[in-house]
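Report on one structure; see the data block that follows.
A protein chain is absent from this complex, but the other protein chains hold their places.
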Amino acid sequence: MGAGVTRIGRAYPDRVEVRGRDLAELIGRLSFTEFFHLLLTGEEPTDDQRFFLDVLLVAIAEHGLMPTNVAARMTLAADPGSLQGAVAAGILGAGPVVLGTAEECARLLATGGDPETVVREIGAAGGKVPGFGHPVHKLLDPRAERILELADERGVSGAHVALARRFRDAVAPLPMNVSMPIAAVMLDLGFPESAVKAVPILARTASLLAHLAEEREQPLGLLLARAAEKAVEYRPPEPT
Amino acid sequence: MGAGVTRIGRAYPDRVEVRGRDLAELIGRLSFTEFFHLLLTGEEPTDDQRFFLDVLLVAIAEHGLMPTNVAARMTLAADPGSLQGAVAAGILGAGPVVLGTAEECARLLATGGDPETVVREIGAAGGKVPGFGHPVHKLLDPRAERILELADERGVSGAHVALARRFRDAVAPLPMNVSMPIAAVMLDLGFPESAVKAVPILARTASLLAHLAEEREQPLGLLLARAAEKAVEYRPPEPT
Amino acid sequence: MGAGVTRIGRAYPDRVEVRGRDLAELIGRLSFTEFFHLLLTGEEPTDDQRFFLDVLLVAIAEHGLMPTNVAARMTLAADPGSLQGAVAAGILGAGPVVLGTAEECARLLATGGDPETVVREIGAAGGKVPGFGHPVHKLLDPRAERILELADERGVSGAHVALARRFRDAVAPLPMNVSMPIAAVMLDLGFPESAVKAVPILARTASLLAHLAEEREQPLGLLLARAAEKAVEYRPPEPT
Partner (left out) sequence: MGAGVTRIGRAYPDRVEVRGRDLAELIGRLSFTEFFHLLLTGEEPTDDQRFFLDVLLVAIAEHGLMPTNVAARMTLAADPGSLQGAVAAGILGAGPVVLGTAEECARLLATGGDPETVVREIGAAGGKVPGFGHPVHKLLDPRAERILELADERGVSGAHVALARRFRDAVAPLPMNVSMPIAAVMLDLGFPESAVKAVPILARTASLLAHLAEEREQPLGLLLARAAEKAVEYRPPEPT
């Protein structure tokens, strides 16, 4: 008997158990999204949870040649035998500047403060309200709009989506980016705050794998590195 | 205009295009598995492709406290603020010893040699036939059996599944592990060889995210590290 | 001409320039430690800077089978072909829990508040003063003592070392760990705050490379993983 406990799963010689279920029984019955929900939360999803987990994973996965995909492609070009190394290099860029803000949004929504006040306080402290603004989608993030539209249509918009919209009004005209509705919808569907960041990371892994499969067929990594290098000038210290 | 070409996707101010489609139109219509297929191959999947992509992702995702999950949990314990760092550390263990063999299996099946001969040659060279044997599933890998059963039931078993079974006979009594049917079914469904390894990596990312969500609630990382350390004795060089 | 500027170095067809110097002229003249100083700061070190950079790198490099070394060895066992992948997995554990605190210590010392007051405030907020306490060195960290001793002997102890000692008195009886004198000595020698964390990361990379060289000769990775796994019990949810 061990000193620690996990409730996720275990492999035995003749079976694999996951969250108290026989894995062989789940194979062919659950979609990957349903299985991910079971892994992450211990429960099979409701229809709405499954639908929106798919929605969010699809919404956040691919966004063109983002820095994470560029870094991953360069890494594969330098080490073509290690697909996992290139994926890891890409995932390391899933930080708070763009991708990681979904968790910060969840924290903001969970504290439940009055948006006008909170936005004023963050601004006074020189901070940035998470979940608003985007370097490409300057007027409107089409992914955010689509998620909110579906949440309304399916009747899952609750207190957190409403609060996200009040933050939008308080921050206007800066547009709401995709991270805010990810957080709001997940909280309205009962996901714990600590699960929110898992969604963008799994989604971006799918994008990385697609870019790296393309990289193996049509290498761009060294071209990307050269273009980046050319954008920077080396300027030595002046003789003194 | 650029010097290189990608066919995967691009973000414009008011829309995101993925494989020639408007992302907003895909959100809510495609499951994550279907979207992953589109990302990876450029095409939406057939029913069988979608079904078996789900089957394989579910089959390979979770297997208890594997070394990758242990390494990831230790990493999160040491750097609790970086979920992406801990995921990356875990993915780096997705190497050829266990997980990475799906791609080697695909290469073996794609060459199409006679199993008896190939197995004899690999053995004579001191090698190991990929896709057979498992440290826990010593007699039979229940995931492999389940995948083959479903492939037969749904009528997708083709030349590659047949060849995999001939390898099993040639290698007997060593059991076929899960990597071989992943490769065989994917090739029979028309996936390119270079896409095969993407499946276990995406699947294991889901498992890593579940273990790391549990780690944040119920930390085990330092306990795991201590138990590992205790299994090893430091023996200094003898005085000479 | 580029839109950005780097002052570190550049490769030309017939020469490599580093910080305004010809690399060929530095090879054989500078030690690696001196070169690291030049790379990091743009200047060759003074004798004291060189001496203490060596002191700190040696002090922090190796500490037995730390979690970072365990994670790296497991990763190499799973992917034996990728030394860089295993090193990366190890470095990802260089987080704030133990290793990363040198930078937090530097920030604490640079703010220059009164130790008694600062310690009381941190305690009141439920925080932990960085640079004090260690899971193994419960009474005294021999590395910290040795660094302070050398700093006094060589006459480099200045305002930051003095402040570190005042923090020690305020925190007593918790012992000062190695991170605090790393920060204090570096600041007294004129290193910028942002350089402080580079030292433990470079040092630990040396340790990782030694453990991974040993791992290639005498594999422990799978044994470590098994011992860790055995310390944890899988407990499925109770039937409801």
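For clarity, chains are labelled A, B and C in written order, and residue numbers in each chain start from 1.
Quick note on the criterion: a residue touches a chain if its C-beta (ideal position, glycine included) is under 8 Å from a C-beta of that chain, and two chains touch if they have at least 3 such contacts.
Remember, it's a predicted structure, so these values are computed and weren't measured experimentally.
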item	value
Sole residue of C:78, C:91, C:106 or C:129 that reaches the chain not shown, by the stated touch rule	C:91
Contact with the hidden chain (one of C:14, C:47 or C:238)	C:14
Hidden partner chain, residues of chain C it touches	3-16, 18, 23-24, 26-28, 30-33, 35-36, 39-40, 51, 53-55, 57-59, 61-65, 83-85, 87-89, 91-95, 100, 136-140, 142-143, 145-147, 150, 192, 194-195, 197-198, 201-203, 205-207, 209-214, 216-218, 220, 223-224, 227
Residues of chain A (touch criterion as defined above) contacting the omitted chain	64-68, 70-71, 74-75, 77-82, 85-86, 88-89, 92-100, 220-232, 234
For chain B, the residues touching the chain missing from this view	1-10, 17, 19-20, 42, 79, 81-82, 84-85, 88, 230-237, 239
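Throughout what follows, only the chains that are shown with their structure count from here on.
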item	value
Same-site or different-site touching of chain A by its copy chain C, using the half cut	same
Chain B onto chain C, rotation angle from CA fit, given as a multiple of 5 degrees	180
Most remote chain, CA-based centroid, reference being chain A	C
Separation of chain A from chain B, taking each centre as the mean of its C-alpha atoms, in whole Å	21
Length of the line joining the C-alpha centres of chain B and chain C, rounded to whole Å	34
Centroid spacing, where centroids are CA-atom means, of chain A and chain C in whole angstrom	30
Per-residue overlap in chain A, given as positions that touch at least 2 other chains	3-10, 84-85, 88
